[in-house]
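Complex shown without one protein chain; remaining protein chains in place.
Per-chain residue numbering starts at 1, and chain names A and B are given in the order in which the chains are listed.
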Amino acid sequence: MSGTDAGPPDVDLGRVWLGVAAQVWRREPRWAERAARRLLRSPGLARALVTTPSLLPGWLIATAVVLVAGALATLGTGTPYVPLLAPAVAAAGIAYAYGPGIDPAWELSRSMAVSDRMVLLVRALAVFGLNAALGLAASAASGAAAALTFGWLVPMTAVCCLALAAATLAQSANIGVAAAMSGWVITVLAGNAAAGRLTAVITDSSLILPYLAFAACCGAVVLYATRIPRGTS
Amino acid sequence: MNVELTDLTRRFGRTTAVSGVTLEAGPGVFGLLGPNGAGKTSLLRMMATVIPPTSGRLRLLGRDPGSYAPRREVRRRLGYLPQTLGYYPGFTVADFVEYFALLKDMPPGRVPAAVAAAIEQVGLGDRARAKLRTLSGGMLRRAGIAQAIVNEPDLLLLDEPTAGLDPEQRVAFRSLLREFGQRATVIVSTHLVEDVGAACTQVALMEQGRIVFHGTPAELTARGEGSGAAGDAPLERGYSAVLAAARSVTAARA
Partner (left out) sequence: MDDDELIAAVAGGDDAALRELFSRHAPWLAARLRAVLPAAEVEDALQETFLAVWQGAGGYRPAGPAGPAGGWLWGIARRQAALLLRRRGPAAEVLPAEFMTIGQQAGDPAEAALARADLAQAVTALGPAGGLEREVWRLRYLEDRPVAEVAKLLGVPAGTVKSRAHRARRVLLGVLRGGPAAGGGTK
């Protein structure tokens, strides 16, 4: 620290201040981060996980609100909104898992000991799991049939993979959301036009394999988009 | 030797960014000079393990970063400041430095003290908990330097670190470089020639992907004497003289 009296010559005031500052400036990990540290066995991954934009309390609350609204609407009108909403909401969350640590400081992230692919994987899985759990709870609460309660998990996987593929390819979370939303809306409307029900694309079990194949392709795209770059100077 | 490059080449499609670079660097401050587009950034990126070489041999801190485990070990002992550093507006300076300290596998018990030391060392002690979006360009650059030095790296790679820093801050920065250069290999890429003269023990000049000069700042200055090359300062004249010579060789070859 500059510009101060030194005090006694054998007392290192700079060192004392650093000791104070270390405690004052640190961000004490909360229970979620401490649990993540033990689970993932990596403090870096744990920190990356808890800073995921779509896992922040505000985002989670918004997700819950949307799904609860859907459940209530279902109870009121009978149309199963939750299975239709859950994939879209999850896809948005996944696209924004591609956030701090990946998006703006991509070059720095790729020089880190904790690799950016690991960060993306852990974040995407966490967002997916959380959204699935919230969706299942909302779906069960809205009294839907078993087929509808679980049937949307596969389409949700596909839509989420689409979101991630688009986001990593374009290096933009917004593009990921846009691609996933439009993809899902088109699919639902096409199913509606073909079979007369909005939920056609969710309950039709012959679609499961195509969904999963599509998800696998998107996964390959993500691997390609996050590889060590060979383009750009 | 912390850095050993043998005939290192990097191509992007049909462009060759780095061509046959051979270099060795031990502890000390190493300046990398050259005009824009000379290949400095690509060279630094290869040393930061961000991109792999197209051909040639790269050894960092005694390891081959081609495979996963050695690469991870190198990255733990590496500090890198890219030319353009994105930042997360909602993070504070301390959050930012702490985040990358953890991603470098620093033991969490050591992180708070290391973060405090790095922040004070770059002169951001009175802004440690200010949000990054409230900082000026020069301050952001210093925050970037702080994350690069937080893990006390053995290999410190800085790409245009002094952009946006005022002269007083540049002086402080150069003494930081010298301090680190006593134990570690510091490689500074810059197009500001005076940055180099003051702090570097060795200098390399790149032009179109090749090293066209490698020696001490005094030797670079000597190249400029009596050559009539452009420049206000001796080092600048040496720089211009070497570049001019390199370009005429290239022209003769073409």
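Going forward, a contact is a pair of C-beta atoms (placed from the backbone, for glycine too) under 8 Å apart; a residue touches a chain by one contact, two chains touch by 3 or more.
Being a predicted model, the structure only gives us computed values, none of them experimental.
Per the touch definition above, the residue from B:Lys40, B:Arg59, B:Arg127 or B:Arg223 contacting the chain not shown is B:Arg127.
The chain that is not drawn here is touched, among residues A:Val16, A:Leu75 or A:Leu223, by A:Val16. Contact residues of chain A toward the unshown chain are 1, 3-8, 10-13, 15-17, 19-21, 23-25. In the full complex, chain B contacts the hidden chain through residues 125-129.
To be clear about the criterion, only the chains that are shown with their structure count from here on.
Separating the centre of chain A from that of chain B, both taken as means of CA atoms, is a distance of 34 Å. Residue ranges of chain A in contact with chain B, taken from their complex: 1, 14, 17-19, 21-23, 25-27, 37, 42-44, 46-48, 51, 100-101, 103-115, 228-233. Considering their complex, residues 12-13, 15, 17, 41-42, 45, 48-52, 72, 75-76, 78, 80, 82, 84-88, 91, 94-95, 98-100, 102-105, 108, 111-113, 115-117, 119-120, 125, 128-129, 147 of chain B touch chain A.
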